[in-house]
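Below, a portion of the complex is reproduced, with chain positions unchanged.
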Amino acid sequence: MTDVKQVLRTQRIETPSWGYANSGTRFKVFPQQGVPRDPYEKVADAATVHRFTGVAPTVALHIPWDTVDDYQKLASYAREVGVGLGTINSNVFQDPDYMLGSVTHPDPRVRRKATDHLLACVDIMDATGSRDLKLWFSDGTNYPGQDDITARQDRLAAALSEVYDRLGSEQRMLLEYKFFEPAFYLTDVPDWGTAFSHCLRLGERAQVVIDTGHHAPGTNIEFIVAVLLRAGKLGGFDFNSRFYADDDLMVGAADPFGLFRIMHEIVQAGVVGPAGGIAFMLDQCHNIEPKIPAMIRSVMNVQEATAKALLVDRAALRQAQQAGDVLGANAALMDAYNTDVRPLLAELRSEDGLDPDPVAAYHRSGYADQIRADRADGQAAGWGA
Amino acid sequence: MTDVKQVLRTQRIETPSWGYANSGTRFKVFPQQGVPRDPYEKVADAATVHRFTGVAPTVALHIPWDTVDDYQKLASYAREVGVGLGTINSNVFQDPDYMLGSVTHPDPRVRRKATDHLLACVDIMDATGSRDLKLWFSDGTNYPGQDDITARQDRLAAALSEVYDRLGSEQRMLLEYKFFEPAFYLTDVPDWGTAFSHCLRLGERAQVVIDTGHHAPGTNIEFIVAVLLRAGKLGGFDFNSRFYADDDLMVGAADPFGLFRIMHEIVQAGVVGPAGGIAFMLDQCHNIEPKIPAMIRSVMNVQEATAKALLVDRAALRQAQQAGDVLGANAALMDAYNTDVRPLLAELRSEDGLDPDPVAAYHRSGYADQIRADRADGQAAGWGA
């Protein structure tokens, strides 16, 4: 148990600035009260999540949604409220020029514009001290024949190379893949194989990031985790959960068992803590639920899955696996999953000076009422701002 | 051939007013030029599609997007430009009150409001002379436990009954189902079985409408068509196509063979023309393609699939089926599918005084330039307006 707690203490989960802003579906964005109006307020909300959970010490930024004049000032505000600035996420999918693609667009002018945006994100990383540049491309096509698959791969490769070359020696490129949406026929980086092969070619600071909602139905995600870890090419996660497509529900809400199986691979590879070099990030859309407590719940769900994975009796597991004992090996894993780890985590929090129940503590804190009042006027931040 | 042409001449395809307005994904709505700014301009665009195809004589309205002060005036404008007003589509998914549901909402006040909107749609039908009220509910939940499945069914049933009872004797209720989105855990009307059982209970003027994009991966849609036809409960279609989820691509773009198989069931049941009582509607989002030529293309794709289905040698097919000749029966169907029916349709159009190539004729017509100029100012219509 002491060991389990020690590992849990090393865990770091990054929350996304856009997770505090309004989000929705193509049918409607339902506005919520108390939503941040600018990057500073997003950082303040992220700091609140960290204050109650103790394991979310950084916040990811999204450019241009989080564009500010002075990133030093934002970083120093973040430090003040108790968090750091983390991963920089680029956005090359909302400018009208990107309707048919960004770095894969048939028009070189648009590709240049998109690549310049990515390079500008590296400038911001220099200013914020961020380690990771996370790249997700919505690029793709909606109709067979609309564009040439191979030509688009060539264009993508060229842009990635240019950006990779611009990275500092301590900076990484995390390349994300997605099965579909918003492109509905071809997605230019649709699967881990594509992201992996581009990263291989680029070099060791290019790594794959797994968004748990970005797969075909039935995909065994922990397999991808294991294979990328084995190849030294797993850079991080965008955690969320889904029943159907990229539903972006709270982490662990749709498939808690799947989350546990992923964390089992992480624990087995010994990369729970920062030394493992894996960025554990959340990426979810709170369309109908209050954002801050949803984020707290998601952080806790990752913690609980990790705690369960740490409880697996690895010696018994390995022995059963070696013996071809199908039921015994499965039981070794399930025993850990079936354990209620909430008391253990409550104890850990208490030992570390946190409230054992972060959600209840948040509700008692009055923060929700305060932001509802403070942020009543002005324009709430959303995906487009 | 003469028979085939005769049946094709009876075909009627309704285009949706919202298909002429801007649409997009949750990531971005890319605005297009020349997009209508009000219901009158949408009707004008629909009339243009009819002018070049000859088989799209009505346009469906969506309330409140197409709310006008005087529906008689809109109807009379429509007649002037050569089309009629068709199905009335209700919208109970964009008011902030509907975040957790409309007619299935836990709060009776919201349910009342939603039901009142549906009743108001029937008032509009009375004014426009529309036969069909099409109901699609985005109602559902995102998280297990969020609400009670059974209670929501009860609330749905109550609202449907109230609206059904309000219908005139020549009016119908078409109930649409959808697998998921925007609800990501539970959808209250997720499949044809649910829609069917509600319609059964309501009475014979309640019928199911099939949106071809609203199914689980792998679903055999023509089976549903056949089963609903057999039960006398197929009211109509929302045609579009998809590779993944509800992609809303142009009809026939993703799976032309599937569209043919659907039309084969329609032809077999002898319900191609208006006497069959099936409403053939388009419902697609033109996110990246120009809307009017995309609509023309979709109408043509339905026609081509119908023409192929009409060419099936039904005697040979039946004989092979009866004989258990698997390859022969399949070949009878495929022979028709593999036929190039474009010459036949070109001939039909020429005979009927239409240009044999509707897309080219549209491009030559100057309509696109004209609306780009005429509609340069003002606010383009979109899904929200």
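Each chain gets a letter, A and B, in the order it is written, and its residues are counted from 1.
One rule holds in what follows: contacts are C-beta pairs under 8 Å (C-beta built on N, C-alpha and C of every residue); 3 or more make two chains touch, one makes a residue touch a chain.
Note that the structure is predicted; figures quoted are calculated from it, not measured.
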Checklist entry - Full complex copy number, with 2 in place? => result 4
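Criterion: only the chains that are shown with their structure count from here on.
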Item to check | Copy-to-copy rotation for chain A and chain B - C-alpha atoms, rounded to a multiple of 5° | outcome: 180
Item to check | Euclidean distance of C-alpha centroids - chain A vs chain B, Å | outcome: 38
Next on the checklist: Per the contact definition, I'd like the list of chain A residues that touch chain B in the complex.
Outcome noted: 23-28, 30-31, 93-94, 96, 98-100, 138, 142-144, 179-182, 184-185, 217, 242-245, 247, 249-250, 253-254, 287-289, 383-384
